[in-house]
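One protein chain omitted, others in place.
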Amino acid sequence: MNTSVERNFKIGDPILEVNNISLSFGGVNAITDTSFNVLEHEVRAIIGPNGAGKSSMLNCINGIYKPQQGSIAFKGNTLSKITPNIIAQMGISRTFQNLALFKRMSAIDNILVGRKLHSKANFLDVALQLPKARREEKVNLKKCEEIVEFLEIEKIKDTPVGKLPYGLQKRVELGRALATEASLLLLDEPMAGMNVEEKREMCRFILEVNEEYGTTMVLIEHDMGVVMDISDRVVVLDYGKIIGDGPPEEVRANQNVIDAYLGVSHGE
Amino acid sequence: MSAAISTYSKSDYINFIVLMVLGFLVIPMTVNSDYWFTSILIPWLCLALATIGQQVIMGYTGQLALGAAGFMAAGAFACFNLILRVDGLPFFGALIISGLIAAAIGIVFGLPSLRIRGIYLMVATLASQFFIIWVIDKFGWFKNYDSSGIITAQDIVIFGRPYTTPVDMYLVILVVVTVMTILAINMARGSTGRNWMAVRDMDVAAESMGVSLLKTKLQAFAISSFFCGVAGALFAFTYLKSLEPVAFDIKLSFKILFMCILGGLGTINGAFIGAGFILLFPVLLNYLGNNVFHGAIDATIISAMEQVVFGVLMIVFMIYEPLGMARLWENIKQRLFKKKNK
Partner (left out) sequence: MGSEILFFFEVVVGGLLAGTMYSLVALGFVLIYKASATFNFAQGAMVFFAVLSFVGFMELGLPFFLAFIVTIGLMVIVGLSTERLVIRPLMNQSEDTLLMATIGLGYVLEGLAQAAWGVEVRRLDLGIPDFPIMFIADAIGIFISALDLTAGAVAAFMVISLAVLFTQTKIGLGLRAVADDPGAASSIGIPLKHIMLLVWSAAGVVALVAGCLWGARAGVQFALVDLALKALPVLIIGGFSSIPGAIVGGLIIGSTEKVLEVYIGPFFGGAIEGWAPYVLAVFFLLKRPEGLFGEKIIRRV
């Protein structure tokens, strides 16, 4: 478990609170009356079978979907009727389940887009290459080069990401989220489709970021081993409802969770 | 070198100097046929500028807009009226204000892009094309109540000196196009362009990174229309030398769309390559028709064949090289360069 490592940031008070949210698409419930919280600096995992509503949950937090009921509060501010870019400004960034990179742009350009909120130069400053724009570009570029180095993707930084193998794309996407310097990162299956070695590296990146910068993480993951290893607390969703919530070992022992995963109560 | 680095590389500077020497010195001194200036170079530069506008909205921001000619018309008639009605307004001032007027109209017609995309947006921009032309046509004020339908454009006067010979007009356009191309390259390579491309490639992700779709799309529409507006004014004042709404019909919009796509979506040099190709190819066909086949082929058939070739090229590029001629050119350069190294 994560607590075994020395952490610069002690787990604090709730930074994100999800209160009784419900989301449905055309009458089909994706999430039903769900509540949980995320503490500052913790690594929080959301697990559950396919179609349990995990990604929908992240999409609600991130403002892509609007839940019909309930509220979500971040740092004490209720997030309602706001768009993903405003949520980003509040300090939440994310990666996507099926990769949402800017395919025709290079890896470094993708990561640089993550610096958007740290760019104050407007299009005229950029067009005229005023000192303001040049200075800012330099700072952003330096920051992104650091991220590239951290993620060990120097070799491919100028390659259009559409041409990269899946594992590297996932890394670039993490890099883009890191570039925002958000205080809360939502990672949607950051290790899906990876082999053991790639997974281990990705875990290392996630933990290092959490330890060094205290970034709070909410991640969706299928690999129970990984979840047990890196998360502080786990939420288990099934059919849009919470069936377990607590530290990994407690969740693992929870009979409802075991049933959901082994398909005792219902098949997938 | 990464496109992210907005400071220019050495080869960029060399290219720039070579092009400037060519454009400002070699061409004016060596080309002595008016035909080349009035029928090739002047329209090429004007249309390349409009194509940069199309690139901004379509190539960089990924919004399928089909109304460049409408904004060109807006710019052209704005410039005509500004010079006509505002005493002492310098030509470049009128040009900039014309661009701004086109940009404002562009923002209005860009609004639907916030809700719709693809062919839906194309239909919405067709509305702008037809509407702008209609307004200019139906309200006499824009044409200074001239009943003939065709108005002669005023002479270009800068600091009291008229620029009316083909070479003079070419130089005026070259200055404008050079400056605006540099601005476009700066934006495209900098954070502005990255935001555009992010919206193009994956809008939801762009938004999640804090890029406002509203601001970015409308900004792209404004800048695109600004370029088209200025290009339209130059086109009317130097190439057409007259102002008539029909010169900016849907066919011209399609032409610019082709220049943009064949040249290479999301490239600035592609705008020049595409515009050059679309302009020169018919010249070549006509030359072949006259000199090789000695007029045995009817001119209408030649122009029909030219349409077929453009269409086939469009399909072929979409299938094999969606990034267009600019990419082909890059590939050729790379291959040549590699051979030299061996």
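Residue numbering begins at 1 within each chain, and the chains themselves are lettered A and B in the order written.
Going forward, a contact is a pair of C-beta atoms (placed from the backbone, for glycine too) under 8 Å apart; a residue touches a chain by one contact, two chains touch by 3 or more.
Just so you know, these numbers come straight off a predicted model, no measurement behind them.
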Practice item. With the full complex in mind, choose from B:93, B:162 or B:311 the residue touching the hidden chain. Key: B:311
Study note, to complete from the structure: Contact with the hidden chain, among B:84, B:123, B:214 or B:336, goes to B:123
Review point. Of B:50, B:261 or B:279, which sits in contact with the chain we cannot see?
Key: B:261
Study note, to complete from the structure: Listed in rising order, the subunit B residues that touch the chain left out are 62, 64, 112, 115-116, 118-120, 122-124, 126-127, 130-131, 134, 137-139, 204, 250, 254, 257-258, 261, 300-301, 303-315, 318-319, 322
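Note that in this section only the chains that are shown with their structure count from here on.
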Practice item. Go ahead and note the Å separation of the Cα centroids belonging to subunit A and subunit B. Key: 42
Revision key, fill the gap. The subunit B residues in contact with subunit A across the complex are 1-7, 183-184, 186-187, 190-192, 194-195, 197-198, 200-202, 204-213, 219, 223, 266
Review point. Which part of subunit A faces subunit B closely enough to touch in the complex?
Key: 62, 64, 83-85, 87-89, 93-94, 96, 100-106, 108-109, 112-117, 119, 121, 123, 126-129, 133-134, 136-137, 140-141, 144, 157-158, 176, 180
